[in-house]
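The following block contains the structure, expressed as structure tokens.
Of the protein chains in this complex, all but one are displayed in their positions.
And then chain A:
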Amino acid sequence: MTSRKKVLLKVIILGDSGVGKTSLMNQYVNKKFSASYKATIGADFLTKEVLVDDRLVTMQLWDTAGQERFQSLGVAFYRGADCCVLVYDVNNAKSFDMLDSWRDEFLIQASPNFPESFPFVVLGNKIDVEESKRAISQKRAMAFCQSKGNIPYFETSAKEAINVEQAFEVIARNALAQEESEDFSDDFPGTININLDNDQSGCAC
């Protein structure tokens, strides 16, 4: 794996139906927004090549159906993920409340080697909608993210392309760190990498 010239980073995007998973992904990859994406059925992915600190990596972004009834299908593609993006709609409290169960479900099904340090990123989407409709304050969302081990948090608008690029840059960076640490632990089981701890977002240790 380490000898592979190209790095493939597998990123899973989860969240309730209609929070904008498909839109965020398309805004990031294709720089397009359409108000008329159909509800995602099953799963699909898009790829994008990005430079992370002079390293060319390929991000494979997996878009999934949001209805919880389809969660059990996740096992087919959660495996080997390098980062998980949890999306909610800032105007929809229920989609925020569900973040925790999306996270748990992912950890169960993907069963990463070190669930404590597995990188998540939370996106609060649809901030373009008028302020009066807002259901979840930034403060509350950040408190949640902090409590879950300092998960990076971004407020985004797929429609207006706000913060999308920035968010995915962090996603790529964290996914790459994850991929490298996994590689390392795969290759040299038993050895302890001192840098590893520095790479992690901190509080999990």
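Rule of thumb we're sticking to: a contact is a pair of C-beta atoms (placed from the backbone, for glycine too) under 8 Å apart; a residue touches a chain by one contact, two chains touch by 3 or more; residues count from 1.
Note that contacts and distances are computed from a predicted model.
Chemist: Among "V-type proton ATPase subunit F", "tRNA-specific adenosine deaminase 2-like", "GTPase-activating protein GYP7" or "ferroxidase", go ahead and choose the protein name stored in UniProt for the chain not displayed.
Modeler: In UniProt, the chain that is not shown appears as "GTPase-activating protein GYP7".
Chemist: Who touches the missing chain here, A:26, A:60 or A:174?
Modeler: The one listed residue touching the chain not shown is A:60.
Chemist: Would you indicate which residue among A:76, A:108 or A:143 is in contact with the undisplayed chain?
Modeler: A:76
Chemist: Need a quick check: the contact residues on chain A for the chain that isn't drawn.
Modeler: These residues of chain A touch the chain that is not shown: 4-6, 8, 17-18, 36-39, 41-45, 47, 49, 58, 60, 65-67, 69-70, 72-73, 76-77, 91-92, 94, 133.
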